[in-house]
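As you look at this complex, bear in mind that one protein chain is not there, while each of the others sits in place.
Chains: A, B and C, in written order; residue numbering restarts at 1 for each.
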Amino acid sequence: MRIVVDDALFDPGAELNRFTEAAEGMGAVVSFSGIVRQNAAGTLKAMEIEHYPGMTEKAIAAIAEEAVTRWNLGDALVIHRYGALEPGAPIMMVATSAPHRADAFAAAEFLMDYLKSRAPFWKKETTSEGEGWVAAKDEDEAALDRW
Amino acid sequence: MRIVVDDALFDPGAELNRFTEAAEGMGAVVSFSGIVRQNAAGTLKAMEIEHYPGMTEKAIAAIAEEAVTRWNLGDALVIHRYGALEPGAPIMMVATSAPHRADAFAAAEFLMDYLKSRAPFWKKETTSEGEGWVAAKDEDEAALDRW
Amino acid sequence: MMDVLYFAWVRERIGLPKERVETRAATVSELVAELSAREERYALAFSDLTALRVALDQELSDFDAPLEGVREVAFFPPMTGG
Partner (left out) sequence: MMDVLYFAWVRERIGLPKERVETRAATVSELVAELSAREERYALAFSDLTALRVALDQELSDFDAPLEGVREVAFFPPMTGG
């Protein structure tokens, strides 16, 4: 299980390959990458991600350990950045490996749902109109109910 | 939408990065890679994948078009190999991009479920005990019911 | 005249991947009966139709389907891709 909380840019493809090479005996690898999405008007200048050093790592480790307990997984990877990010840049990724695809998919979705609402990150967007904190979505909180 | 049916080795990480770079305005990218899984006894020597040239490409295109119709996707990628593969080698991958993660996950799972049971590929395993065709699993057929 | 294709263990049991078949079979089932009557290896390959799938002109179909206008029939076991 590898957990990285860092401000540095990372390479999702290189991370996927490294994760897959280490996943011996696993038939299925699922990855999710979150990208800073330009808004419809094209006015997003930057995204700043604040986090709670110390708690972030603990919260992610707890979520990942829960995933490993619930599903038949080989391994799990979580990378999450903080700091100033540009539109198009990767924000975070998760990857899971498992003997079978259903476990890999379910665990990756579980990790994402919990990271969204239970890991202490906050997004602030700067657009040409000004800046503001991204509001949490009711649907993200509701997504936790299925687990 | 890119569909590749080929016997050549491919690089899942490089494919993921290429797919992600092209996915402008998308916030979520999900990938699945299938790997030739060594069996518990460690006796798997090789896996041979037979396919039905012509029908394979059509069947995959139909599945991918269905996915693009059902979910709010930016793009979809399907790569599937045929021929002789070694344990640990990538067999196939799918990737989906979408504005939001729920669509990207659902479409990737849909693509996988349909590729498993509706694209004309057959796996033959050679182990130190001999060779045999991999039997279709009831659970793979049942997985289609949820869509 | 149509092309009949065999894949995976169907191909192995029948011993060839493809053949041209002269037939007046109206449905897939009739074609299966004709082929099975030919030789033991065909009868063996077609002995359990629940273990087989059929495609007509590269579209999945079923054993009741009519063959009129069909140029390519393929028999194979359930797919195991992915």
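Note that in this section contacts are C-beta pairs under 8 Å (C-beta built on N, C-alpha and C of every residue); 3 or more make two chains touch, one makes a residue touch a chain.
No experiment lies behind these values; they were computed from the predicted model shown.
Chemist: Among the chains present in the display, which ones are touched by the chain that isn't there?
Modeler: A
Chemist: Please pick, from A:25, A:99 or A:120, the residue that touches the omitted chain in the full complex.
Modeler: A:120
Chemist: For the chain left out of this view, which of A:1, A:84 or A:134 touches it?
Modeler: Checking each option in A:1, A:84 or A:134, the one touching the absent chain turns out to be A:134.
Chemist: On chain A, where is the contact patch with the chain that was removed from view?
Modeler: Chain A touches the missing chain through residues 34, 49-52, 54-55, 58-59, 80, 91-92, 112, 115-124, 133-136, 141.
Keep in mind that, in the parts below, only the chains that are shown with their structure count from here on.
Chemist: Express in whole angstrom the distance between the two chain centres, defined as the mean CA positions of chain A and chain C.
Modeler: 48
Chemist: List the centre-to-centre spacing of chain A and chain B in whole Å, with centres computed as mean CA coordinates.
Modeler: Computed from C-alpha means, the inter-chain centre distance equals 23 Å.
Chemist: Just curious, how far off is chain C from chain B if you go by their C-alpha centres, in Å?
Modeler: Result: the chain centres lie 26 Å from each other.
Chemist: Note the residues in chain C that touch 2 or more other chains, in rising order.
Modeler: 82
Chemist: Using the touch rule from the top of the page, what residues of chain B touch 2 or more other chains?
Modeler: 34, 112
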